[in-house]
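Take a look at the structure set out below.
Every protein chain of the complex appears in place save one, which is left out.
We call the chains A, B, C and D, going by the order they appear; numbering starts again at 1 in every chain.
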Amino acid sequence: MSGTTAEPAARFEVPPRPRTWPRRALIVSALAAFTVATCLPAIGGVEIDLGAIARNWRHGAANLSALLQPNWAFFPRTVQPMLETLQMAFVGAAIAAALSVPLTLWAARPTNPNILTRSAVRAVVNVFRAVPDLVWATILVAMVGVGALPGLLALVLFNVGIVVKLVSEAIDSAEHPYLEAARAGGATQHQINRTLALPQNLPLFLNQWLYALELNVRISAILGIVGAGGIGRLLDERFGFFAYGDVSVIILEILVVVLVIEAASNILRRRLA
Amino acid sequence: GTDAAGSADDGGTEWPESITMSLVPSVEGENLAEALDPLTTYLSDGLGIEVEGVVANNYTATVEALGADQSQVIITDAGSLYQATERYGAELILRDVRFGATSYASVAYTNDPDTYCEDEPVLATYEASDIELSYCNGIEEAGAAATGQGPAAAEVFGDLAGANVALQAATSPAGYQYPVVLMREAGLDTDADITQVPVEGNNNAVLAVANGDAEVGFAYWDARTTVVEEVPDIADKAVAFAYTEMIPNGGVAVTDTLPDDLVAELTQLMDDYADSSPEAADVMFELVGLSDWTAETADDEIARYGEVLEQFAG
Amino acid sequence: MSSTVEARTRTTATRPGVALPPRPSRRGQTAATAVVGVVLLVATATLDVEWADLRDLPAAVRDYGTLMFADPDWSRLPRALFEMWRSISMAWLGAMLCVVVSIPLGMLAAHGVGPAWLRLALRGLFAVIRAVPEVIIALVLLTVTGLTPFTGALALGIAGIGTQGKWTYETIETLRDGAADAVRAAGGGRTAVIRWALWPAALPTLLSFALYRFEINIRMSAVLGLVGAGGIGSMLANYTNYRAWDTVGMLLIVVVATTMAVDAVSGALRRRIMEGT
Amino acid sequence: MTLDTRAEAGAAPASAWPIRLDGVSVTYPNGTAALRDVSLTIDAGEMVSVVGLSGSGKSTLIRAVNGLVPVTSGTVTVGPYTVSGLSGRRLRQVRGHIGMIFQGFNLATRIDVYRNTLVGRFAQAGALRGLLGVPTAHDREVALSALHTVGMLDKVWTRAGSLSGGQQQRVAIARALSQEPSIMLADEPVASLDPPTAHAVMSELERINTERYLTVLVNLHLMDLARQYTRRMIGLRAGEVVYDGPAAEATEADFEQIYGRRIRPQDRLGDRT
Partner (left out) sequence: MTLDTRAEAGAAPASAWPIRLDGVSVTYPNGTAALRDVSLTIDAGEMVSVVGLSGSGKSTLIRAVNGLVPVTSGTVTVGPYTVSGLSGRRLRQVRGHIGMIFQGFNLATRIDVYRNTLVGRFAQAGALRGLLGVPTAHDREVALSALHTVGMLDKVWTRAGSLSGGQQQRVAIARALSQEPSIMLADEPVASLDPPTAHAVMSELERINTERYLTVLVNLHLMDLARQYTRRMIGLRAGEVVYDGPAAEATEADFEQIYGRRIRPQDRLGDRT
């Protein structure tokens, strides 16, 4: 290359731009077509009716205001169920956290290059995740009876499914130059995962472990179905009696739990970042 | 009548173009959306306006939908009928008839007949499904068709002190409210004198008894039939030993925004529905396990149930 | 070649291990771990779990597996497929609503992107949405838009914003991205940092989260059942309650197949983006 | 490799800014004191090099100038602005006038070279244009011209992630050039480059310094380059300025000051050639 003097941009010999837009256009139009199809009531889709919002938003506002009047007298009755729920949630999330580590590392491509075992783990986790919570709860009650055990099993099953899915895909999406270095040093995948991949990706895990804990408090209605009681069952009951003031108290309590977990998650993330 | 949009406002003289009817299955039923179609078609034809049917699975939601005029007709249980009339001035137009009655008993089951039965359990046939089930304390006659008439042997409830008792959600009349009322009447403190095993749903109450998680459980009549596939020897594992007082069946209520003549015509049509065709009779049975609707609404039954309800809602 | 440097005098140790600086104290960390451990032990011990019941599990799994899958009832497949499509429709619209709202908001809620007051406000909003049970959101909505699939889609969309927003800012904060520094150094504002550094780096993860939202929505039964919008989740719930195990088996097969398909599409799309086509 | 191509394509002549540091100290959150009470004045239009041992605080110094690293105490002034007190829109404005080449390149690896370069323009563009990534004809000119300068025109559609180390460094340089700044900060801009390319880049910096009258502050670990291309050299050691004077006149003693030991023949890389 030799130096040239200033000329219009056309003088730069820019290689032709690769044609990616046809494929992109194809993908975008496929998505658009799919979206349109989901909006066609004729084939079972959703009929979007924005007018109803304009007409009836007052109903919603009235309902919301009922929910915004907590009946504090109800608070004492929530303490015991809340503690039960927290206990179950914590133990369930902890067991799930322990199980999720190997499963996640097996399900992510950088930490498990073997496509066979990787697909197998992913498939199993997908199947477990695909079964809705209510079905799990019902089946578990039928299998091991009611009580804390089915509750715990249900929570662990959901949590593992979520953590493995989200963390393994986050690991897939990131770049991991240190893995290459360890591989070049002749390390086994297990060594790499244990000493490098796990600590390096710990923030990803922590995010989802704490989310699982939060989720366990929020979905404690499931614990009601399997006979483990808890705040979710109480909430359903108050809701069934139209006691919105009581429901409001429970929601505020859950909000406190959510905020505390959120704060913990922020602190941990800051420390590990 | 056919015209008029926004008719809901004008005090019930002009007919709306369409109405929405929401239904909460009062038994754990199959997918009901399909079964609802013949009924709505029948009503649309009869009324000359569009009737849409929606199966919702939440009592509170259907009542609130009625209150917000998002649905004009609800087919639901006694508790929701009470709430709809109390909260939103809904009008009760029909009551469910199941096996010839507008009420049913909650059944007490046990896996320990030695303790809770004074006599040997006997087998009687549950007519709806032709399955033989066990009963004791003389609440049914051996070999006969079970009647499910309560109250019966209710005095045994005093014996429950110290037992593990499976109770459903506090909103459930058969699984919680009526049994608790009886236990309280028998002098038990249901928070202290028994160990509550919380369960959700009638099937799970029966299963909890069958697999030993609880000694006693309560469910509607007769929930044992639904778990026969999983527990073929359910008759041995769960014996019915008492019936509570009769609990009112649900029914049909309409909003106060509908014109009176429309309500009258709708009531008539629904009352006649079960007899309108063999298919309709089938639908009624499959739909909500009903044999019929009756226009004798017996509002006092609902009102009395409302009193029971208030004991627990506080 | 004696190209050594006299700075060696810095350490007199013959064996380097001796000159090792003391490891920084981790007392705080150890204490925190110990506290969590003890709480966990106590919580587990006081939990009334009959671990022995686990022994029955294998046999029970086999029994129920047989009930469901030995001879699935395919007679209701058409109905199942219809409900599945309805679920997919509501789930898709709900996921779109959720993602379109939560990604920009979530990005603004990330540390170092939005101003502190906005960050706090948005995180508060996400927390509130997460704390309110989905059924309550659905209940409020149904008084506005009725017992319709539209309400279902709206409820799914709004209820998901809390979680999706949280995932978004967590993803952004976990990125250690020099590219953001570079855009900032060039005088780029919030929008530029997001658009030219964070967005490209986070896109595959965000996409995977978005498709996961779609997947969750497909199965969500509580919300949709409540507003009478049906869908595969409600159908599954009904048949499970009715204990029609052979039909449940068929429905599960349908749901699992759909989940797998969504997962496969998600994987393919993410790979595309990561490889830059 | 082209050396003498002008990046002037339509560029408005920028005016240089002085840089002033007054008693600047920087301590990182983990307690490392990276700069200790550094005071410096760099006149508008000067080209100054910073040398020092690895870890002596060179990168920190550069980052403090454009506010990427907050100073613990002291003030940093560039042109008319006091960077250390600024934030928000004002800080962005100042930064728009300061081009920076990072030691670690800091490219968006999944984006192509073209748009990575344009980031230097988009950062300052209007909100919508910046968001959509539509360059004006002028932006295009400037970016392509900058790429041409570093000899990367032929890779313009390649994703930054699949470039070699040196190629990435060149794109990072092009990005800074395309900003058309008043001050150029360069953190070891030639570390990963072969000699011809290194000289091309240094000459380019020299050229914009003189022709476009730009202040240039460049970290170098090769003293020879420092002497060859800059008149003034600043020596850092453990966060303190231990030398500040003409680059060509640094004595043995100065060398010892900076590097902590006496100079040896081979320390001037290339002297044995």
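Rule of thumb we're sticking to: contacts are C-beta pairs under 8 Å (C-beta built on N, C-alpha and C of every residue); 3 or more make two chains touch, one makes a residue touch a chain.
Quick caveat: nothing in here was measured; it's all calculated off a predicted structure.
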Report, in label order, the displayed chains that the undisplayed chain touches.
-> A, C, D
Determine which one of A:V46, A:L103, A:A182 or A:L235 touches the chain that has been left out.
-> A:A182
So which of D:S39, D:S87, D:T136 or D:S164 would be touching the chain we can't see?
-> D:S164
Against the chain that's been left off, what residues of subunit A make contact? List them.
-> 177-178, 180-188, 190-192, 194-196, 199-200, 202-203, 272
Hidden partner interface residues of subunit D, rising order = 1, 28, 30, 32, 51-55, 58-59, 103-104, 158-159, 162-167, 169-170, 188, 191-199, 221-225, 227-228, 259-261, 264, 266-273
In the full complex, which residues of subunit C touch the absent chain?
-> 1, 3-5, 7-8, 10-11, 15-17, 19-21, 23-24, 176, 275
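Note that in this section only the chains that are shown with their structure count from here on.
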Would you mind naming the chains that touch subunit B and likewise touch subunit C?
-> A
Of every pair of chains, which is linked by the largest number of C-beta contacts?
-> A-C
Where the centre means the average of the CA atoms, what chain is farthest from subunit D?
-> B
When the C-alpha atoms of subunit B and subunit D are each averaged to a single point, how far apart are the two points in Å?
-> 78
Compute the distance, rounded to whole Å, between the mean C-alpha positions of subunit C and subunit D.
-> 41
Which parts of subunit C, given as residue numbers and ranges, touch two or more other chains?
-> 64, 135, 139, 143-146, 237, 241, 274
Among the residues of subunit D, which are close enough to touch at least two other chains?
-> 109, 161
Pairwise chain contacts, counting only pairs that touch as defined | A-B, A-C, A-D, B-C, C-D
